[in-house]
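A protein chain is absent from this complex, but the other protein chains hold their places.
Here is chain A:
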Amino acid sequence: MIISIQNLKKQYKKEWVLKGIHIEVKTPTIIALVGPNGSGKTTLLNCMTNLLGFSEGDIYLLGKKHTNPSIFKEVSYLQDNRILYGNLTGYDHLKFICDVQHIPHNQIKQVAEKIGMTSYLKKRVRNYSLGMKQHLLLAMSIINKPKLLLMDEPLTGLDPSSAITIRNVLLELHHQGTTIMLSSHNLDEIDRLTNTIYFMKSGLIMEESLAELHQKQYIVTVNDGEKAMRILKEHAIPYRFIQTNQLSFVEMDLKLPHFIQKMTEHEVCIEDIDSYKTGAEQRYQELFEGVE
């Protein structure tokens, strides 16, 4: 088991910040934590890394209790850039991690090249831009080739090219077998990274967004809606009534050519076909409309 969280509850100043979180991750995945500010995303990550205590529940990472400091040999946590020391260089930070984790120093050069931070590696962090700091934080969290990478807002304040670099690094890590759990508000980037999304609201995980969320959907307008729906019902194909003579279905249930064939066979005339893809943003709007 990569992540096992059972009934995690966290109370802060009489308010329940986490109200019973259950997470089980068995295979390497990229998981996005999405939710409005104050929904408990950072609290969950901080509890997982023992930076925060909690009221009830159990957390195991890679089969070990989360309080065991040795988990950080295989678990990395990318936090916000306040954890960096302004008077030290990027190299100093990476060297520190190499030293405490017994990683050869030649890894520093490799990671810096991969992330594209070689040119400013030996500059003091106080002179770094926001993007440079994010690069350094990423380098610090992947230099030990973790099996589990937890990331709190890794895509904040990045220019497009930095975002692309970070995305590619994360996808490469995932292909190498790393499980990544990241919180982010950048829903477009999340769509590009994963289809496993944990929507968090008021200390609860509301929905694990599954693959179908990302399926292409069709909205069709026909000349005889009732007949069309009857045909789909006969073939046990799920559909959604939108309005008179207009219905929708997902590509996973029925490929478009098959739909056209069936309608033609029954002499139903298709007047219009529109397609769209449900992404994290649409789903977020559905779930959190009016929350923020």
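Points worth noting:
Convention: contacts are C-beta pairs under 8 Å (C-beta built on N, C-alpha and C of every residue); 3 or more make two chains touch, one makes a residue touch a chain; residues count from 1.
By definition in this document, contacts and distances are computed from a predicted model.
Its UniProt record calls the unshown chain "ABC-2 family transporter protein", which is the correct pick from "Thioesterase domain-containing protein", "glutamate synthase (NADPH)", "ABC-2 family transporter protein" or "Rod shape-determining protein MreD". Remark: the omitted chain is touched by one listed residue; of A:E24, A:E56 or A:D99 this is A:D99. For chain A, the residues in touch with the chain missing from this view are 49-51, 53, 69-73, 76-77, 79-80, 82-85, 87-88, 92, 96-97, 99-101, 124.
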